[in-house]
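Sharing a structure, written as structure tokens. Questions coming.
Shown here: the complex without one of its protein chains, the others still in place.
First chain written, first letter: the chains are A and B, and each begins at residue 1.
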Amino acid sequence: MVLFEAILSGVLVGGMYGLIALGLNLQYGIARMMNLAYGETLMGGAFTAFWFLTLWRIDPLASLLFSVPVAFCGNWLIYRYLLTPLVRRAANRDVLEADTILVTFGLLFVFQGVALVQWGGEYRGYTYLAVPVHVLGATVALNRVLAFVAAVALALALYWLLRATRLGGALRAIAIDPVAAQLVAIDVPRLSALAFAAGGAIMAVAGTLVSMFLSFNASIGIVYTLKALIVVIMGGVGRMLGCLAAGLILGVAEALGAYLVDPGLTLAINFALFLLVLLVRPQGLFSRG
Amino acid sequence: MLEVENLSVAYGKHEALRAVSLRVEAGRTVVILGANGAGKTTLLNAVAGIIPAQPGARITFDGATLQAAPPHRIVEHGIALVPEGRRLFGEMSVLDNLRLGAYARRARQAEAAGLERMLALFPRLAERRHQLARTMSGGEQQMLAIARALMSCPRLLLLDEPSLGLSPRLAKELFATLRRLAAEGQSILLVEQAVHLSLGLADWVYVLENGGIARSAAPGDIRGDDSLRKAYLGL
Partner (left out) sequence: MQRRTVLKGGVSLLAAAGAPMVARAQAPKSIRIGYAVSLSGPYAPGAQSTTWSQYKLWAKDVNDAGGIFLKKHDRKVPIELIDYDDRSQIEEAIRLVERLILNDKVDLVLPPWGTATNLATAPVFNKHEYPAIHYTASAMRVRQLGPRWPYSFWALVQPDNGTEPLAAMCAQLKKEGKIKGRIAIMHVADQLGVEMATAMVDACKKAAVEVVYNKSYPLGVSDLQPQIREVMALEPDAFFCFSYPTDTFMVTEQAQVVGFSPPIFYTGVGTPFPAYVAKFGAKKNGVLLYGAVDTTAPGQKEYIERHKAMFNRGVEIGSIGTYGTLQILQKAIEQVGEIDRKKIRDAIASGTFETIADVYTFKDQVHQTAWAVGQWQGDEVVGIYPADKRGAKPLMFPKPKW
């Protein structure tokens, strides 16, 4: 029973890992921008939920109506006015990658600094839907179940979008070869901006949901950026279901390792799995080719 | 139909194209011959909008000005490029590649009809419709690249060395297909090194040398001019 509950916990945590990685997968996998300030959007979503609840008693889920559009527009502006000029300037892909990493790294400090000044540095948290739910005899918290459900729903929705719609086909084409995509009349700058902005919007959702059960502060973003990056690389860049699956594998491996061996090992298991994937399948677990 | 005037392109300090002017009339096949590095690919890429032209260039297509337009707009105007190296979406199936070919607004209505036409025109593609593009042979990939470009219902088809890397037999087959397209009225601007094959297809020929037009002539004149062939075409 304890074993089953450990696995179940791992599945829920894994869903959360997948959730925080989906947006990065859009930004890095489709729009091809390594955004180191990615986690700051999660931080923003978390703080929005927190302040809406604390100041005005607005339900954290309702705060999504505010934070998602704001994150979408904010990320769109970042792409359009900070990153697009780099595309024009860069001589090649490597230069572009280095430039974006530098710029978004700077952005990370700007966002973190503003949040620190604005909201202070202390940890924040609130209690919402921290009610036990019984699943086949095991007990889990409803807020974590909610994050898991959102992760699965979003991953499936993105998968469907990319596989079965004209827009999704265009996005995949951009991911594979942006020049060729232009040659089939795809407005690459516009759709890349859209993918980048949508990635930010998904991260705001993740921030809202994660803040329901994990405490956070102004400098928490980078932690989630790194986690998301590991999941994206493990699952395969641009692969939405791969992303979810990699998150689940990590979550369950951590939980099982903690239960069967030692809880102190979870981080080690995490990185061991990551290294193993890098060595054996550097293109990601769920990528062809 | 297509008029290019005073087109220059520079990569940094290196001038790849110098004041090139040329015309393609509707329904005609125009061939641009030239040795490696003569600027043939640069010319097509500049027309397709992938690389920017120097100020002073004028590219018009049936009266519409193209020189500052982004590539996806140029496709919407009815110009499709089959680029050097084919640039297929390797991770996608043949069908997906073809469908993306019809992404242009001008072609969406005709997607189903276009698909049918392409699969008839290239039976090999019909057989392999579910295969990933990058797993196909060079000849099949070239067919798919042409079919993808045709899916956008172009009024002018730009082809960048389609025979490159193909066996002589496959190259011949390919040119037979191009001839069929031309016979159906497709306007074509073709860049090639395979002189014999392309001369057989051409209505008019430009010879490009060191970034400039060295000769503009009917194919018959080129064929008969031994010294020209030796000097400019390395034959």
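Assorted remarks:
Just so we're on the same page, a contact is a pair of C-beta atoms (placed from the backbone, for glycine too) under 8 Å apart; a residue touches a chain by one contact, two chains touch by 3 or more.
Since we're looking at a predicted model, the values are computed, not measured.
Note on the chain not shown: across the whole complex it touches A. Panel shows chain A; residues 2, 5-6, 9-10, 12-13, 16-17, 54, 109, 112-113, 116, 120-127, 130-132, 139-141, 144, 213-219, 222-223, 251, 254-255, 258-259, 262-268 of it touch the chain omitted from the view.
By definition in this document, only the chains that are shown with their structure count from here on.
Chain A and chain B have Cα centroids lying 42 Å from one another. Listing the residues of chain A that touch chain B in their complex gives 166, 169-170, 172-173, 176-177, 179-189, 288-289. Taken together, the chain B residues at the contact with chain A in this complex read 48-50, 70-72, 75-76, 80-81, 83, 87-92, 96, 99-101, 103-107, 132, 134, 148-149, 151-152.
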